[in-house]
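Following: one structure in structure tokens, then a few remarks.
Every protein chain but one is kept in place in this view of the complex.
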Amino acid sequence: MSAERAGPALLAEDVRAGYGAGDIIHGVSVQVAPGTVTSVVGPNGSGKSTLLKALCGVVRPSTGRVCIGDRDITGLRPEEVARAGVGYVPQVDDVFAPLTVRENLEMGGYLLAGREVAGRVERVLSVFPRLGTMLARRAGRSGGERKVLAMGRVLMLEPAVFLLDEPTANLAPQVASELLTGHVRALAEAGAAVLVVEQRARAVLAISDYTYVLGGGQVLMADTPARLNASQEFTESFFGVGPRVPQTRQAPKPS
Amino acid sequence: MVIVSLGMTLIIEFGLQAIVGGTNVSYTMSQGPTVRAGGLVLTAVQFVIIGLALVVMAAVHVLLRYTKLGKAMRATAANRSLARNCGIRTDRIVTVTWALTGALCGIAGTVFAINNGSFGATSADLFLVVILAAVFLGGPGQAYGAMLGAVVIGLATEISAAYITPSYKDVIAFAVLLVMMAVRPGGLLGAAA
Partner (left out) sequence: MTSAQLYYLLNLLIYAGVDIIACLGLSQQFGVAGVTNFGFIIFQAVGAYTAAILSLPSQSANGGFQSYLGGWNLPFPVPWIGAAIVGGLAALPFTFLVGRRLRGDFAAVGLLVTAVTFNLLVTNYRPFLNGAAGLSLVPAPLQGEYDPSGAGYQWAYAVIALVLAAGAYWLVRRVTESPYGRSLRAMRDNDLVADSLGKNLLAQRTSVLVLGGALAGLSGGILVGYITTWSPGAWGYAETIVLFAAVIIGGAGSHRGAVLGAILVPVGFEEATRYIPSTFGPPGFVDDLQWVAIGLLVVIFLWFRPQGILPERRRIIGAASAPVNMTNEDVVTLAGPVRASHGAAVAGSALPAADPASRATASPAVADDGAVLRAVDLVRDFGGVHAVAGVSIEVRRGTLTGLIGPNGAGKSTLLSVLAGTIPVTSGQVIYQGRDVTGLPAYRRARLGLVRTFQLASEFKRLTVMENLLSAVPGHRGDSLAGALRGRRFWRRDEEAAIARARVLLERFGLSSYADTYGGDLSGGQRRLTEIMRALMTEPAMLLLDEPMAGVHPRLARQIGAQLLDLCAEGMTILMVEHELAIMDEFCNPVIMMAEGTVLATGTMTDLRARAEVVEAYLVG
């Protein structure tokens, strides 16, 4: 999958979604091109997690459209979305705690044909060598190792699109930085489209090709990290004076 | 959920009795020669039953540990949402699990009838509670807990029958369960209270 392919790998248009009484996100549109890292940042409660859940089918959008390549996956159940080539790593409950590390990876490869699984596990272990030492152990370990396993699990399918929900949550800053600059960036280098939601805005901007700023369930700004970092409005959006009418200054995406 | 299950029990049990009638029937089969083993006297058929139980336990173990389906069942139990994100069709897994449970119970019923000599539609009445006792003893949600609980309760009841009046043997089982609930609500293999 080369970066020159036309058309976004993931496209969400005007998505509204919530958990029952009232929507959390009110008409959000994002695009992710293959081979790039796109980040979504914003203050707490801005709807970042809900956006990812709406994209992977865990939450059903009330309106809007979600497409993977040419295929419309709006409203599909999560197991069908996985079959469409979307890998999702949730923020919490991200591994199968009572299963061993190897079994976790095997579940990640559930959709693969039987004989492919072993080979795929080898490939994942070469990306995350630390997992190789823990194969027989149960998964429910702490912080960093657990997150690495979660990433490994989703890597098994080698999906076209990765959705990562705050991968550095609860990690020490050093480990967080490694995860982002090393592994997350590497996923995009390998050709996948990566959409990362993060609290650590500075850190994730450093590895992103494009960034959306969410606030109050809407896109407040969207631009390249370089321009955002230089913008006063960007810092203000984290301290927003209330959710005002969003002025979506969308700079053209890098082709 | 428990109430619904009990309601279903009534429907199935008495529906069955309505269909097949109330008299007891039995398998016409001989129990085979008796065998002495270490102080116990068992018939050949009883040996077969024990063998069958071991085979079933092993089969369940193999299913859960080594097959894709079994691992998917454990994954679904551990984290249903994540299982779906892996592409596992969790609804189907649950249906298969129920079917498997039914099949295992069918085997258990047949074995019970063979051992007991005769049976009717309501012979298994008491078993419901023994089974519940075994499962909760081992820790609900733990397959191996259920196995352990079953063995413990089975042994406890039958051995105690040798020392106290046989009709009370099930009481021992229930007493064990109640003590467990007071002391260690998660069961033998579950988390400590």
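Each chain gets a letter, A and B, in the order it is written, and its residues are counted from 1.
Quick note on the criterion: a residue touches a chain if its C-beta (ideal position, glycine included) is under 8 Å from a C-beta of that chain, and two chains touch if they have at least 3 such contacts.
None of these values were measured; they are calculated from a predicted model.
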From B:10, B:41 or B:162, residue that would touch the chain that is not displayed: B:10
Selected from A:62, A:100, A:170 or A:231 as touching the chain missing from the view: A:170
Residues from chain A at the interface with the omitted partner, ascending: 21-22, 24, 43-45, 142, 168-170, 173, 198-203, 216, 235, 238-243
Hidden partner chain, residues of chain B it touches: 1-4, 6-15, 17-18, 21-22, 125-126, 129, 132-133, 136, 140, 165, 167-168, 170-171, 174-175, 177-178, 181-182, 185, 193
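In this section, only the chains that are shown with their structure count from here on.
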Averaged-CA centre spacing for the pair chain B and chain A, given as whole angstrom: 44
Of all residues in chain B, those that touch chain A in their complex: 68, 71-72, 74-75, 78-79, 81-90
Complex contacts: residues of chain A adjacent to chain B: 56-58, 77-79, 82-83, 87-88, 90, 93-99, 103, 106-108, 110-111, 114, 153, 157
